[in-house]
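For this view, one protein chain was removed and the others were kept in their places.
Should a chain be cited, it is by its letter among A, B and C, assigned in written order, with residues numbered from 1 in that chain.
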Amino acid sequence: MSLPSRRRRALAAGALAVVLAGCSAGSGTSEPSSGDPAEAAPSTLAVGLAAEPASLDFTTTDGAAIPEALLYNVYETLVKLDSESGEVVPLLAEDYEVSDDGLTYTFTLHEDVTFSNGDEFTADDVKYSIERVQSEAWTVSLKEAMSIVGSVEVSSPTEVVVNLSEPSNDWLYRMTTRIGAMFSETGVDDLANTPVGTGPYVLDTFTRGDSLTLATRDDYWGEAPDVEEVTLRYFEDATAMNNALLSGGIDVIGTLQSPESLERFADDDRFEVLEGTTNGELVLSMNNARPPFDDVRVRQAVRHALDRQAILDTTYAGYGELIGSMVPPTDPWYEDLTDVAPYDPAQAQALLAEAGVSDLNVAFRIPNLPYAVTASQVVKSQLAEVGINAEIEVLEFPARWLDVVFQQNDYDMSLIAHVEPRDMTIFADPDYYFGYVDPEFQSTLEQAGTADSEQYVELMRQAARQLSEDAAADWLFVLPNLIVAEQDVQGLPVNRVSESFDLTGVTRA
Amino acid sequence: MLVQVLRRLAVFVLSLVAASVLVFAFMAVLPGDPAQIALGVSATPESVAATRAAFGTDRPLVVQYAGWVSGLPVGDFGSSYVSRTAIGPQILDRVQVTLWLVLCATALALVLALPLGVLAAARHRSASGAVVSGVSQLGIAVPSFLAGILLVTVFAVRLGVLPSGGWVPPAQNPGEFVRHLVLPVVALGVVQAAVLTRYVRSAVLDVLREDYVRTARAKGLGPLRALARHGFRNAAIPVVTVLALQVATLLIGAVVVERVFVIPGLGSLLLDGTANRDLLLVQGVVMVLVVAVLLVNLLVDLLYTVIDPRLRAG
Amino acid sequence: MSTAPDSQPAAQPAPVLGARGPAGRRRATAGLLIGAVLVGLVVLTALVSFVWTPYDPLQVDSTARLLGPSGEHLLGTDKFGRDTVSQLMLGARTTLFVGFIAVGLAAVVGIPLGVFASMSTSWLGAAVMRANDLLLAFPALLLAIMFGAVFGASTLTAMVAIGIATIPAFARIARSGALQVLSTEYVLAARAAGRRRVGIAVRHVLPNISGLLIVQASVSFAIAVLAEAALSFLGFGTRPPTPSWGRMLQESQEFLYLTPRLALVPGIAIAVAVLGFNLLGDGLRDRFDPKLEDR
Partner (left out) sequence: MTVQQHLRKADPRDHRGANRDVVLTVDGLDVATRRLPLLTDVSFRLTRGERVGLIGESGSGKSLTALALMGLLPEGVHAEGSVRLAGADHDLVGASEKQMSWVRGRRMSMVFQEPMTALNPVMRVGKQVEEGMLLHRTQDSRPAARAAALDLLARVRLPDPASAARAYPHQLSGGQRQRVMLAMALANDPEVLVCDEPTTALDVTVQAQMLELILEASVERDAAMLFITHDLPVVATVCQRLLVMYGGRIVESGTVEQVLTRPRHPYTRGLLAASDLELVDEAGRLRTIPGTVPAAGQFPDGCVFRNRCDHEVDRCTTFPPWAGQQEHGFACWNPTGEDVRA
């Protein structure tokens, strides 16, 4: 079986989404003796995170936890995504140029960059790294984004030219993700345990089920980060993570899992609460491929039946933002589409009557992730108001949910956050679990891919609106990024729009 | 007596084999292809097939079982489908953690339950005995995870005297090791102590009513001395039985407490493995837990023959 | 002779004195009474929930989130705006349901196995008890996690797992009780009279061990309630939106700082049920266990 490349990419997006969205690979953690506030030197930092990496090799192991820990910190890319502005900015590339036809990218590299194993970073490594993504060495599905690259030419040790086989508005953006990470040919022997990159940090220790410690290295090419030692501690349990912060076990909660407890921290002088945004759209999927949701009126009825603000209030204590389509507010083509299908139970009932359905029973198969469990109960209750009985069935995430909903598409309704950046494209995939097939939407996206940048934004906007009007799904809200930190910790990545928990700008006063 | 020990050992080995078959067979029913899961849902069929071959999951189940079980005695549990690392060392790491937890909790339970149980029995008519009985009843009724959560809230969050959770290996920092161990051990041990207290109480009460204790008193031994010299060893038999059952409960209770206190022990490994469908890992952990329980049962059976000469008869 | 009163002095020891004399008996009765009242309370709550709850326990009301206790909502509302009292009542139902099915399963399988093992003289009886011992090595939580992994976690898998893990307890009690009964003279007499084994099991053994079994059932029930709570806490038990006390506790964890009431209410409910069943079991044991009676 050979899937069309877009399908693979789309699936990849989904797979990634579900992993990042959940607590898939989390585990226990411990607090080091240095976690004691009295002993804590200013140059160390302990950050609590939810999902633990299953291994340290993101070339063969899926999951958001690995790039979260390693990207930009241990591995660097030619260009990175600025967490404040959401823009693509140079990193290892001092500068880059794009040809007018959008096919040729010329990167000028920084000099005197070395890998943590001592090897020098040159244009050869760029060529090696990009070609390695295309080779069998990479097995994770995200590699498909690199298939667009036709050739890589090294013109000097500090200059490299990448030729695309077709123009893409997306490729450079993808280069800010893990597939753009730069490897050394001599440093890929034991990626699962010994990552070798050009970043300011090296892996110090990785205690499975517990924590991962990064330490700065002396020969970093750029400005050394302020915090010399960062420990990433993994908590399966949200309450345990909160308690760790309250009792001094950690300094930062990287992503707060229990929004209701935020008030506790907001009231406490010791802590600062940062509210940012993410790429995670909470998608209430409806199986477009089979009744009753093959009827657009039924789908629209569901959208009208839902009071999304109430869902947001219950699920995330009101943090997060209502959207209305598959676009987070940080994307350039975002527009507020919440008025396309406002909360209007009467309208919902009218639509259902028009579609000729009554006493609707739908299988609502959700993953056992906290937000999904909470949100689904509100959804169920609201749907009951308009006469739709949603039978909630909780499936274990990832394995069973992926199997039943994602692969077999055996569901009527589901609910999961898709956190992959710029992932509206998944709706263009007819084989995706949404079952949404619309040639017009597909062609709009296709045009957008090769259009010039202004047109690109306009076409994407148009596509998003069409999705919303077709009620291909419902978009409940975009997940908030909630960070709680001790007052003296500054420069944390407030918005989670890249794959990295970027520690390079963090300082302790 | 030797015959008996040998027979008991044979039963133990047979139980191990039966347990391994059960565990393996059960895990083999799990839906989902490990290779598919490891590669992510969008992997190509070719790479899935290759991975399947690498995992060995394309072989017949019997062959897989034989391969798996033959590695167990030497601590080879195979390699994780998810992290691609050897499972044996991981389990070994985690076992040490859980073992500390379970042993300390057992010790705490014993230290609390023996005197309290004897007190409750000796004074079972007086107020102090009734108080001990009542408190132990309440102690049993509180789920250990709730106890854990409350302990953290009070001692770690409110008072800040102890860490809220986590683990420091004893070799790294003995002081911190102890500090981190206190709350989970209390959460696990106190509930067990409550259960044990009641068994000690009833065992001692039973023994106090035995003729031989009266005989001892007729010889001139005071009530406490009669109990100590003649009662304890006899009371030990039911108590040891319960203790054995409790070690099993503790191992499993540790799963819950490890979750509450974020301790990287066998329990969290089991839960992670389950969530990730790390089939071999789960299989390995379950097997280790089951072996531990069977081993405790074996030890207890052997202990019986030490305590009770009546069981030594050939 | 049979009509004349028996003056053989060795006849019956007078069950007069007890190490647990009148006072001990009184306390045991008090425990039994408290246990029965607590269990009755839980059962009554569950029964009432079938016909009446103050509010629809599943009715989400985002305008009534996290309300404190008031005349309208006696114990307040949770984050969904659901009435805690109503949830609690429905939770009692779940708790009892899990207990009944689990204990019932264990009894239905365990008791015949135990009685069979006690009467069987062939290797099969020994094998049954060995298998039983082996099952002891799989505690309820472990089984439930395994079941959850294979079949997907649900109330059903939790119940079945708890039930299976409880089988050995029943089998053991049934076997040891049956062995005692089988060695009594009236059974020997029945055997001598040619009664078949099944007949003996039904006529003599079961009625005589029923007391022991009821005690075991009560104690197992308490354990099942705790196990269900622990499983729900770990996410291997009852699934939403069905309320259960364990799930209420788990859901309320994040409110521990601000609204500890939400965690305490189901916590207390669990403790009450467990305490009730344990006290009931203990009280019944004092009633049924002849060992505690004489001397």
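Simple rule for what comes next: contacts are C-beta pairs under 8 Å (C-beta built on N, C-alpha and C of every residue); 3 or more make two chains touch, one makes a residue touch a chain.
What you are looking at is a predicted structure, and each value in this text was computed from that prediction instead of being measured.
K.L.:
Just name the one of B:216, B:266 or B:279 that touches the chain not displayed here.
P.N.:
Touching the chain that is not displayed is residue B:216.
K.L.:
I need the residue numbers on chain B that touch the omitted chain, in ascending order.
P.N.:
Residues in contact with the chain left out: 125, 210-212, 214-223, 229-230, 233-234, 307-310, 313.
As a working rule, only the chains that are shown with their structure count from here on.
K.L.:
If every chain is a node and every touching pair an edge, decide which shape results: line, ring, star, complete or other.
P.N.:
Per interface graph, the chains form a complete graph.
K.L.:
Work out the mean Cα position per chain and let me know which chain is farthest from chain A.
P.N.:
Of all chains, C has its centre farthest from that of chain A.
K.L.:
Give the chain pair, either A-B or A-C, that is connected by more C-beta contacts.
P.N.:
A-B
K.L.:
Which one chain sits nearest the middle, judging by mean Cα positions?
P.N.:
Most central by this criterion: B.
K.L.:
CA centre of chain B versus CA centre of chain C: separation in Å?
P.N.:
22
K.L.:
Centroid from C-alpha atoms only, then distance chain A to chain C, rounded to Å. What do you get?
P.N.:
47
K.L.:
Which chain C residues reach two or more other chains?
P.N.:
Touching at least two other chains: 148-149, 253, 256-257.
K.L.:
Which parts of chain A, given as residue numbers and ranges, touch two or more other chains?
P.N.:
239, 396, 400
K.L.:
Which of the residues in chain C come into contact with chain A in the complex?
P.N.:
58-60, 62, 65, 79-81, 148-149, 152-154, 235, 239-241, 253-258
K.L.:
For chain A, which residues count as touching chain B in their complex?
P.N.:
Chain A reaches chain B through residues 1-3, 7-8, 11-12, 14-15, 23-33, 35, 52, 54-55, 60-62, 139-141, 192-193, 207-210, 233, 235-237, 239-240, 243-244, 246-249, 396-400, 402-403, 406-407.
K.L.:
Sort out for me which residues of chain B touch chain A in the complex.
P.N.:
31-32, 37-45, 47, 82-85, 90, 93-94, 149, 152-153, 156-157, 160, 162-168, 172-173, 176, 180, 258-265, 268-269, 271-272, 274-277
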